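Of the protein chains in this complex, all but one are displayed in their positions.
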Amino acid sequence: MAKIKEVRCIRTRTNGTWVIVKIITDQPGLYGIGSASEHYHAATVVTAIEESLGPMLIGREVSRIEDIWQSLFTSGYWRAGSILNAALGGIDMALWDIKGKEAGMPVYDLLGGASRAAVPCYAHAGGQDHEALVDDIQRYIDEGWPVIRCQLGGYGGGGFLDDAIKPKNAWSDAAAFDDEAYLEAIPAMFDFLRKRLGFGPKLTHDVHEHLRPQVAVALAKRLEDYRLYFLEDVLAPEQIDWFRLMRQQCTTPQAMGELFVNVHEYLPLISERLIDFVRVRVSKGGGITPCRKIATLCEFYGVNTAWQEGGDNDPVNQAAAMHLDMSSYSFGIQEENHFSDEELEAFPGHATMDGGYMYSNGQPGLGIDIDEEKAAKLLKAEPLKAYFAAADRRADGSIVRP
Amino acid sequence: MAKIKEVRCIRTRTNGTWVIVKIITDQPGLYGIGSASEHYHAATVVTAIEESLGPMLIGREVSRIEDIWQSLFTSGYWRAGSILNAALGGIDMALWDIKGKEAGMPVYDLLGGASRAAVPCYAHAGGQDHEALVDDIQRYIDEGWPVIRCQLGGYGGGGFLDDAIKPKNAWSDAAAFDDEAYLEAIPAMFDFLRKRLGFGPKLTHDVHEHLRPQVAVALAKRLEDYRLYFLEDVLAPEQIDWFRLMRQQCTTPQAMGELFVNVHEYLPLISERLIDFVRVRVSKGGGITPCRKIATLCEFYGVNTAWQEGGDNDPVNQAAAMHLDMSSYSFGIQEENHFSDEELEAFPGHATMDGGYMYSNGQPGLGIDIDEEKAAKLLKAEPLKAYFAAADRRADGSIVRP
Amino acid sequence: MAKIKEVRCIRTRTNGTWVIVKIITDQPGLYGIGSASEHYHAATVVTAIEESLGPMLIGREVSRIEDIWQSLFTSGYWRAGSILNAALGGIDMALWDIKGKEAGMPVYDLLGGASRAAVPCYAHAGGQDHEALVDDIQRYIDEGWPVIRCQLGGYGGGGFLDDAIKPKNAWSDAAAFDDEAYLEAIPAMFDFLRKRLGFGPKLTHDVHEHLRPQVAVALAKRLEDYRLYFLEDVLAPEQIDWFRLMRQQCTTPQAMGELFVNVHEYLPLISERLIDFVRVRVSKGGGITPCRKIATLCEFYGVNTAWQEGGDNDPVNQAAAMHLDMSSYSFGIQEENHFSDEELEAFPGHATMDGGYMYSNGQPGLGIDIDEEKAAKLLKAEPLKAYFAAADRRADGSIVRP
Partner (left out) sequence: MAKIKEVRCIRTRTNGTWVIVKIITDQPGLYGIGSASEHYHAATVVTAIEESLGPMLIGREVSRIEDIWQSLFTSGYWRAGSILNAALGGIDMALWDIKGKEAGMPVYDLLGGASRAAVPCYAHAGGQDHEALVDDIQRYIDEGWPVIRCQLGGYGGGGFLDDAIKPKNAWSDAAAFDDEAYLEAIPAMFDFLRKRLGFGPKLTHDVHEHLRPQVAVALAKRLEDYRLYFLEDVLAPEQIDWFRLMRQQCTTPQAMGELFVNVHEYLPLISERLIDFVRVRVSKGGGITPCRKIATLCEFYGVNTAWQEGGDNDPVNQAAAMHLDMSSYSFGIQEENHFSDEELEAFPGHATMDGGYMYSNGQPGLGIDIDEEKAAKLLKAEPLKAYFAAADRRADGSIVRP
């Protein structure tokens, strides 16, 4: 029986925000990889893996994934935080990768087999104004994407006022975020889009948790007539109990969860059917083992999965999501991710995108590998430090929760 | 990719109540087996498999278990009944057996790997009176069984009155079942047992759903001080909403579910934490695919599994339960089953019992096979017909729900 | 006192999907018939009746319907599934038929007597496009039907996209089902219909459980302004807890239940007033005995009955529904069924339809008989095998629950 011999991390991408875990066994040539990437605290995750969790794994049998997961989950007494979850998630993926290789099967076959031919994804469209946005959306429609996310002017999607009235001693020169401006801008955007595109295209919007909760509820209600495929992250994770009120007010489908790391964040939302799509990032949820359980939970309650991907994530996490997508009956839609050719070359076997669908190569395990030499070349700068996830503020200078 | 070529049933045991499904693929020597045994309606299950579900499977790829399960589950439009669940359950087990063989791994490895070294089981002790019962329990304790079920006078466990006052035109000469007599007998039995054995041994009792619900609640409360490991099937499946009242009244742990075939029977009990052990029979639940999901559901809510085995079940269903037990973190305890040597010889690779633990042989797939020649010899009589699960009546002649 | 002497099945209609139970007593000429038809698993139901339940009935007194029902219901220990319910339902109807003949009264008289002169029914209108549909509806209006079901393009009622973009390795060439297309199509259909027909005609629509639950809720809300008589089967039976959310969102009347076989499916919906019409098929519910109880339950909560009939059902089940309709105060509306002249000739005494009303012949018992010779001639092909209730899939190849 194969045992764990070494656990180490490979940092890559421009400034080292991608963290790939490699677990090497005592069997010649048998190893697995996983994703523990973290845009803001990559060094912290690496320390957790290489100085704490990794050393505890040496000599453990690779086959016992559930047992390893349970014992690592509580190994630091405190649990269910983004740093330790990501570290555990990367380890868990690598163990499933190894198990698939041992079985000679893609991981989705171990999880119950393909439930679909390929994985439909949603694209990220954006534009500084309505015309630019509709052009971008049309481009994705033409390429065949089944669902398209629509953002105005980038990350936050609208609501920044250059001319907001600030106090005399203003803390910042940056455009101020304004809840009511957002509540005006986004329904207007969808009004424009539905007039131009009709109701055929499936559209979503991502709020990035920026709104005060009462404004979030109002936004969801005002968007109801535009029939979104879903509205994403309309509340900050601290305020998710407001979904109860939102559900009384409108039928706008809700997608939430990329920030979830704790069972008490997603269990009530799913079991009370307060959201429609759960969007945990596979690594941040703690890997395939717990995310498969979340997918199962979703099936009982009629909720769908839409695992988070997006800009700062890596091809290994994408592969892990894809295997869950392929096999889960409760799968709904997958967020896309784009990589440069150079990036993809460092990850032979990566998933391929075509016309809005993601395809597995059907190879054993996760089907993806890392070319460490090429990965090293991707690393072009000092590791990222001191980067704020979001530094948006309102006109008075107060923090906007991302 | 292996495809299904043939699906057939093998009926065995004395009067043919064991139904073993065999799925043969187009790959030389690659097949799997599953259990669809049914003590009361075996012929009906065989018809369902051989005349309905089986023919629909020909040519389907064996790897896509989840997809096959979902499409068969709704193939007859109406779903979630004991006959179709058993048929589907046998097919599902056979597909997991095949997948394990293809992977070269025991099924528990496909499900996430071993969470424990072996599977602790509970034994069935019984006796016509207190002394005979305590002797039987002591025998099991001496053998090392971790948990022991205690029944007085057989199946129903007490409450039959030879001298019940019946109407002049009584419908039956048999001993009458009496709820209040049961409410007197079982606490007295545990009072005797705890005085003799102390509180070290872990004891359970099975009510077999015989009681009126208000008496069931009273029984659970009266048993509280005897600290059962669990009280089993204290309510009929039609009356499980009474668990809410029971939970307000006492902490007696509740095990329920061998009769469950429908999600609306177990989902509320688990998600509202109204029971402590869920006892679905793996085949009657629809196989490994849905029971793995139930085990996952249990984990979220702190409920444990105790898959049903017992007298009328077969070694293949036992093997399926064992693989779930080995891999599920939410596993609690496994019901035992005894087979004759002759029966075991017809199932090479069967699980082995030693000192109250069940052991897997670690072979690929379910690890169990059927020797069809020996199985044919086990079949010694005409198939069982017209057998009532329970024909107990109260003194006035009215039916007692089993 | 008459006792049961023989229980047998007659399979008829083209490929044998109709199963008529005949119970023959020891009294000369005294027999009854019932319906146990099953489009997908008819052979399985026949086995259940002829090899399990039937033999247990021999010698039992026909008068004790309730006692027989209770003892058969639990005779196989596991209960409340579509196969055993249908078998039991056919037996139960035949016993009521016998009791009516013994009394010289139509069954509705035994159930309390006529509450109405005749039974209003709803018709099935359909069309490939709006114009064809409105013509079909107008024809029914002209004939006098009080309520009309409106479907676009057949069974599923809309939402199939011939031009859906599928993955390169698509699993099927068939038109893909699309939830959002459905959400667009059906409100548009009713918008057209209300503009052409006004709000006088009472219209319904049947979703056949095809939608993801969040889309189902949105559909119900979007249809509110079109004032349906009811929206039918908007959720799959596994997801009926979503009715709670639906009730918060809109007043669209809900009809649900043709797939219900378990008390835990209908009891909460009725007692919490989450649906407005309960639509169990009388045979699948287990016969007249339990369906009379469901009708009683409905009366307490202000819910109405709308027993399922429709394409694959037979004239005997229709007669059983009619007797419940005639006598139940909680009756709402009856689904129609069409039969060919040749089919009707095999069932002398069948109900008659005129101007949207169904009429009983007032004869003793169910008032319907089977001409076995003519029934034999209806059987023109091998029994149906390997027929999927629904094989609809979404564009990505995943199963749509029927």
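Think of it as A, B and C in the order they're written, each chain with its own count starting at 1.
Keep this in mind: a contact is a pair of C-beta atoms (placed from the backbone, for glycine too) under 8 Å apart; a residue touches a chain by one contact, two chains touch by 3 or more.
Nothing here was measured: the structure is a model prediction, and the numbers come from that model.
Q: Name every shown chain in contact with the chain that has been left out of the document.
A: Taken over the complete structure, the missing chain's partners among displayed chains are A, B.
Q: Looking at A:259, A:346 or A:370, which makes contact with the chain not pictured?
A: A:259
Q: Of A:52, A:249 or A:363, which sits in contact with the chain we cannot see?
A: Residue touching the absent chain, from the options given: A:52.
Q: Can you list, in ascending order, the chain A residues touching the missing chain?
A: Output for chain A: 38-41, 43-44, 46-48, 51-52, 55-56, 67, 70-71, 74-85, 237-238, 240, 259, 261-265, 268, 284, 383, 385-386, 388-391, 398-399, 401-402.
Q: Would you write out the residues of chain B that touch the absent chain, in ascending order?
A: Within chain B, the residues that touch the unshown chain are 115-120, 144, 146, 199-200, 202, 227, 229, 247-248, 250-251, 253, 273, 276, 301-302, 304, 329, 331-332, 354-357, 359.
Following the convention adopted for this analysis, only the chains that are shown with their structure count from here on.
Q: Count the residue numbers both chain A and chain C use at their shared interface, divide by all numbers used there, and answer same if that is over half, different if under half.
A: Chain A and chain C contact each other through largely non-matching residue numbers.
Q: Since chain A and chain B share one sequence, what rotation angle in degrees maps the C-alpha trace of one onto the other, as a multiple of 5?
A: 180
Q: Between chain B and chain C, tell me the centre distance in angstrom, where each centre is the average of that chain's C-alpha atoms.
A: Computed from C-alpha means, the inter-chain centre distance equals 33 Å.
Q: Could you grab the centroid distance between chain A and chain C? Build each centroid from C-alpha atoms only and quote it in angstrom.
A: 45
Q: Show the residues in chain C shared as contacts by 2 or more other chains, in ascending order.
A: 238, 398-399
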